[in-house]
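Dropping the structure in here first, questions after.
One chain of protein is taken out of this complex; the other chains stay put.
Each chain carries a letter (A, B and C) given by its place in the written order, and its residues are counted from 1.
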């Protein structure tokens, strides 16, 4: 048994198997993957990593399982490893590479951590556990940790979630986590918190701009999937800093010195696929790496499996809470795409784009 | 004017001159210098950087100056830049290089940030301000920020300091900051907090071990002062990882995967200089980089300039508070030197050392 | 100037005029009026009073005015006195007496505090200030204080509001407080917080039951408006305890020993006025003070004056935030009326009521 100190949860006890998982190079690498990627450019104190978050998620998962011992114990270790595959700067590089969930599996298959896991699980079994509602639902241990943690490190109060009340009122029915009536308000609060953290932190336009610049740098550097899979942030940044391409060195330098591009366009109106491609190509031809189109996929926010017990019936949270219903329906209202350009080019890019439109 | 979000102080306003200082590469580099060096190996969440701390120190300095406008305004900018010269992993490498205060001056002299400063100050004048009581006393803006911040990020509660009461009761008498009677308890609390953070966080034996390993790696790599001066943690780690020397790669790998050496000796008894040198040489000859002697200088904790006003007289805090007196007198009781070795060699090193003694 | 210590806002400075207002018996009486009335029966730690809340409201009002000096200074003192007229146990007795706003005016007119006020204001002028948007809007200093304070004292986290961001982004346009774009999320958060505190704390069914019992006791005791106007909780409780009527002594004893009635009916379906009156009369005839009908007015939650600036236009917050829109529309969903009875009578009352229906 080992004790990990954490400002969110206090002392977290790791059992021997968890210690062995944590002590692998694959897991230690998470110490060098920041939880919020480039958000520190807006919230300088947001330097926490996937390492602490993973351990915090494990802790919450175990608390829930203590009250619901019928939950497969493996799901608690899945909670610990659910973010193993994140690339440097977390979600940022998912613009170029498969989602981190895929990489989690790859690292488990090919790393020391897989050897530890195989002593207790078949990998196939474990990969299924990574989709367990304890780890990957609308009200799960992952969200319960990251909302509170991100709030703590950014200082943005919206993420505050009543962890205790959630843990106390979640009940496993063999298939699903059901939130008891006394936890409904806390569940609603969790979903609201998440919706408020999105525009304020996760999708803050400055973070988006820095992210688009980093994606461009990595793209120009032609970093391969095989290479990025087990890179940490030191590896990636060092590689970009010493790139042979001047554009790459310029981009990473601009990010690090916080000389960020500015918004030329910031819009919630959808474009069709053809227009997007065309715009992208033309911007590239005309401005190279100095103007960037950032057209993210629309978020899938629909509340799918937040089940609650209300008047002795199992319902979806959105049926019971008009606010959650509004959230689900309004989801896309905060979605935006943008075009960004180096400060001195903003006007020229604006003119260029408006001529095209 | 610019607003920086901070979980400790809320929104911090930077005036235009501060913004220009912050926007230099020298200052932005502080984003990649962790405040507590390798303490994250014990407190994983302690990933905050000198960047946030510097801005927090500036903020407190300004709050104190708002109530004491006779304080030289430059001291507030000195508060902002007081930690500019920290090497990668903060104090860790002061085993090999001059204290960071020297490097602060060097970076100012040779960097863009010096150009900004020269618009308002002669450098000589500014270097004097770096020793101003507002920045560098027993009760100063530096400590007031770091104690609270380190407590927040480690989750160790001992650092909690009554910032508001201190700010409200500090009075500038032309030469010194004097703490009014209503602030004495808060001042005592600050000094106690500091004394408790030392063994718990700053000098935690695991942090000391990792630090000794890093010092060894940097020493073996023969990194020069000229090179380290403006390195950040990415530079240094990348350099060590790609060293041509196997020992260096081994050491940095062991730190990063948290396979740390263990204590062979951990003692509070002083050795004379000759014995230390001899022991060091022999350990090195016998075990190379696998056994390390860590003999830090004794701390200078004496309370020199915590002045308070008590019954209308100016006194030292230690004259008024028996607890502070006890702290000052007991200072060294937590001082320790150690010998550390790779886990598999602990017994052999122990035998070797006891034979020598 | 005087400093008041407050766990929410830290040290609050009272100017001389505020001190003189606070030092009147009318204001000191607020120390003996609990902020949340009988909510301590559910949240035992909720023992805070209108006194602290009034001073906290004054503090926030002053912070907003510091950034908007065109706001009438009197509005800040109106913030201080806005709750002066609360009866013992705050809103509880508004079942029997005029709203506390009326009593605030009465106490000012007839108390020492009016003499202090008259030195700077005509009372007519001051009564108008009590309706100033700084004190009495959808996003005002009153709510900003009580949500955070009630959250702090109950331990219910939903009330956490980003005070700093609100204060920083509220702008006075001569008529209204307008929330700037960077404050919209914080404004939304305040309205959500309020909507969540209602069912969880303010309208918790146990609090409602105790409130109905107290109303009955005061009604039976035939306490007159003239008498209640300047009573504090000691006066009222002592009076009820020593009542000549056994029912009154029984009721107050049951509240104080927490032997509370139980719900017979708890429903969101409206009744028409006639049915209500009839039910009330019959319950009273049959069960006297042992069964109580509690039919509160429907809440007026509509967001009327939460103005925001969005894309350089002034809009209502509900136009900009789908969640606030949902809140406004869903308002009544938490409204409930109830019939409560002494534990041993619950079944009999249930039978009686269902026979009537």
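Simple rule for what comes next: contacts are C-beta pairs under 8 Å (C-beta built on N, C-alpha and C of every residue); 3 or more make two chains touch, one makes a residue touch a chain.
Given the structure is predicted, the values throughout are model-derived calculations rather than measurements.
Enquirer: Which chains here touch the chain that is missing from view?
Expert: A, B, C
Enquirer: Please pick, from B:11, B:25, B:180 or B:199, the residue that touches the omitted chain in the full complex.
Expert: Among B:11, B:25, B:180 or B:199, only B:199 touches the chain that is not shown.
Enquirer: Which candidate, C:141, C:154 or C:169, sits in contact with the chain we can't see?
Expert: Within the whole complex, the residue contacting the unshown chain is C:154.
Enquirer: Which one touches the absent chain: C:47, C:110 or C:356?
Expert: Looking across C:47, C:110 or C:356, the contact with the absent chain belongs to C:47.
Enquirer: So which of A:20, A:91, A:105 or A:168 would be touching the chain we can't see?
Expert: Final answer for the missing-chain contact: A:168.
Enquirer: What is the set of subunit B residues that contact the non-displayed chain in the whole complex?
Expert: Given the touch definition above, subunit B has residues 156-158, 160-162, 185, 188-189, 192, 195-196, 199-200, 322-323, 325-327, 329-330, 333 touching the missing chain.
Enquirer: By the contact definition given up top, give the residues of subunit A that touch the hidden chain.
Expert: That gives, for subunit A, the contact residues 10-11, 164-165, 168.
Enquirer: Could you please point out the subunit C residues that touch the chain left off the display?
Expert: Touch with the absent chain occurs at residues 4-8, 10, 23, 25, 28, 31-32, 34, 40, 42-45, 47-49, 51-52, 55, 152-156, 233-235, 237-238, 241, 256-258.
In the analysis below, only the chains that are shown with their structure count from here on.
Enquirer: Using mean Cα positions, find the chain sitting nearest the overall protein centre.
Expert: Here the chain at the core of the arrangement is A.
Enquirer: With chain centres defined as C-alpha means, what is the inter-centre distance between subunit A and subunit B in Å?
Expert: 33
Enquirer: Could you please state the distance in Å, as a whole number, between where the Cα atoms of subunit A are centred and where those of subunit C are centred?
Expert: Roughly 41 Å separates the two chain centres.
Enquirer: Please set out, as single numbers or ranges, the residues of subunit C touching at least two other chains.
Expert: Counting only residues that touch two or more other chains, subunit C contributes none.
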